[in-house]
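Below you'll find the structure I mean.
The other protein chains are all here in position, but one chain of the complex has been omitted.
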Amino acid sequence: MKPLGKNGRKKLEKVHIRLRVNGEETEVAFAPHKTLLEVLREDLRLTGTKHGCELGECGCCAVLVDGRPVLSCLALGVAMEGHEITTVEGMAVGTELHPLQQTFAELGAAQCGYCTPGILLTAKALLETNSRPSRDEIKEALAGNLCRCTGYIKILEAVELAAARMAGGQAEPAKETIYGWE
Amino acid sequence: MMADNGPDAMFVAGGTDLYPNMKRRQQTPKVVIGLTHVNELRTAKGQPKDGVVLGANVTLSEVTNDPRIRDAYPAVARAAELISTPLLRNMGSIGGNLLLDTRCNYYDQNYEWRKAIHFCMKKDGEICWVAPSSPRCWAVQSSDCAPVMVAIGARVKLVSTSGERMITAAELYNDDGIRHLNKRPDELLTEIHLPPVNGWRATYWKLRRRGSFDFPVLGVAVWLKLSKDGTVEDSKIILGGVGSHPIQAITAERMIAGKKLTEELIRDAAQAAYQPAKPLDNTDFAMTWRKEMARFYVAGTLRELAAQN
Partner (left out) sequence: MAGNNGGKRGLRVVGKPFVKVDAKAKCIGELKYADDLFLPRMLHTKLLRSTVPHARIISIDVSKAKAYPGVHAALTGADLPPITYGALPVSEDEYPLAIGKVRMVGDPVAAIAAVDEDVATEALDLIDVQYEPLPVVTSIQDAYSMPEPRIHEYGELGNIHRRQVYEFGSVEAGFAEADHVREDITFYEGSTHLALEQHASLAQFSHDGKLTLWTSTQDMHYLHRHLAKVLEMPASHIRVIATPNGGGFGGKCDPFNHEIVVCKLAMVTGRPVKICLTREEVFYCHRGRHPVLMSTKTGYKKDGSITAMHHRTILDGGAYGGHGVASTFYTGILQPTTYTLPNYRFEAVRVFTNKAPCGPKRGHGTPQPRWAQEIQMDKIADHLGLDPAEIRKQHAIAPNSITANWIRIGTLSLRQCIDKVVAGSGWKDKFRKLPHGKGIGIACSAYMTGTQTPIYYNKLPHSGVQLKLDRSGGVCVFCGSAEIGQGSDSILAYIVAEVLGIDPFDIRVVTGDTDLTPVDLGSYSSRVTLMTGNAAIEAAERVRHMLREAVSAKLEVPGERLSFADRRVFDSQNPDKGVSFVDAVCLAEEKYGTLGTTGSYKPPAAPGKYKGSTIGPSPAFSCTAAIAEVEVHPETGIVVVPRVWIAHDIGQAINPVLAVGQIEGCVYMGLGEALMEEMTYRGNRNLVHKFPSFLEYKSPTTLEMCDVITYLVEEPDANGPFGAKEVGQGPQLPVPPAIANAIYDAVGVRVDEIPLTPDKVLKAIRAKAKGQEGRYGPSVFPTCPMPPAMVVPTPFQGGDGKALEREPAVSKK
């Protein structure tokens, strides 16, 4: 998003800043016009964060900043100093998947998987403020994340299943979710 | 800092309007001045009975979730809640929303696309492709909160090195797609003053293709003061998304003044209100249908407010 002068090349110096990503402090130097998306993917090689438009129109690039889901393609990397950033790579604890990651895998809610990181993080933020959301509340929360593969249904079901499990239940998916209706 | 950089500098709050425009080279400031760290702009103060003051940088999510706004200014909460997507509302500010650039399908395109149409008057070109014979730009006022702020009579504070001034939201807007704001580039919007809540009622209806993402192709904000027996003492009917500024439906307002909102009057007022709407073929949906919908939406908002007790 570098401000471009016609034909004129600007000499831009890198900024060197400290970021907290997935609970770890890291130092990184990058050109100041770089978006958080670019810093994460290109400079930190955290390529789990995806992009589908880089204009705020798809939701693929969602990450958590201080626990709130935002679009990394419209945030500047330099503005992130002092904030806690969570990407999809930071959801699992060790080898233990987050319940959402587990249910998304179980129900095939990640078909091509490209919208998945953004959706997982948005859903994680939802479940942290509303532990048992209704179907409509989940739809509202995910209304800024497009998916072209699933028709969203397996995604909604996976969020519900994860919520039930996080509430301490031994929840299993409905038969119809897996096998269709009789 | 703004004073140093002159017209080549722009403020940025959430960046959800400015950054996409910069990526598409519609707006090309040499310097952007971030406002996120200015804490004074990030708070909401006051109580509804005296009027609530919103810092310009309060995010749309915060506006929506503020109990004072939800309870006392439901039209504002509703307009904010209907903007873009939950992710964007966590970033976008109320101030940025009121100062949103006007939009047009010939303009909100990247550089190469605009080059293919030989650019237009709003940026890099000479002609308006929506209305080629017209001397002006017809880009559309597309902020959801703008018509509501105009309808309820909110005021905004503008600050610069040469002092500060308070103007009404209505005064902020100009009927021109390019010079759509009565605000100098060096003026910082700091506060939005919502009026005291003292018996008026207001609502906002938004028309768009999908339940999220989409900008309004029509937004109707109505503010009413009714007497005990339901007679209209005062009103504002403001149409957004169908012109370069929030359009006041004055004929309709006059028509309902001093009368009770019967079904028949509502229909007549809606008929009168839809006349000034001038949708052009530069947004989503067929323009004739958008104009039609103004009638339906005005009637709907009036009915909703008339039914509130």
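So that you can tell them apart, the chains are marked A and B in the order they are listed, and the count of residues begins at 1 in each.
Methods note: a residue touches a chain if its C-beta (ideal position, glycine included) is under 8 Å from a C-beta of that chain, and two chains touch if they have at least 3 such contacts.
As the structure is a computational prediction, the values presented were derived from the model and not from experiment.
**Student:** Hey, which of A:19, A:58, A:85 or A:161 is the one touching the hidden chain?
**Tutor:** Looking across A:19, A:58, A:85 or A:161, the contact with the absent chain belongs to A:58.
**Student:** If I consider the whole complex, including the chain that's not displayed, which of B:129, B:204 or B:274 touches that chain?
**Tutor:** Among B:129, B:204 or B:274, only B:129 touches the chain that is not shown.
**Student:** Using the touch rule from the top, list residues of chain B that touch the missing partner.
**Tutor:** Interface with the chain not displayed, on the chain B side: 105-106, 108-110, 112-113, 115-118, 129, 209-214, 284-286, 288-289, 292-293, 296.
**Student:** Residue-wise, where is chain A in contact with the chain that is not depicted?
**Tutor:** Interface residues of chain A facing the absent chain: 2, 4, 6-7, 9, 41-42, 45-55, 57-58, 60, 87-89, 91-92, 97, 100-102, 104-117, 120, 138-140, 142-156, 175-182.
Just so it is clear, only the chains that are shown with their structure count from here on.
**Student:** As a quick test, compute the distance in whole Å between the mean CA positions of chain A and chain B.
**Tutor:** Chain centres of chain A and chain B, defined by C-alpha means, are spaced 30 Å apart.
**Student:** In the complex formed with chain B, which residues of chain A make contact?
**Tutor:** Contacts found on chain A: 1, 3-5, 35, 54-57, 59, 62, 68-71, 74-76, 79, 122, 140-141, 143-145.
**Student:** Under the stated contact criterion, what part of chain B meets chain A in this complex?
**Tutor:** Per the stated touch rule, the residues are 14-16, 19-20, 22-25, 28-32, 34, 36, 61, 84-88, 90-91, 211-213.
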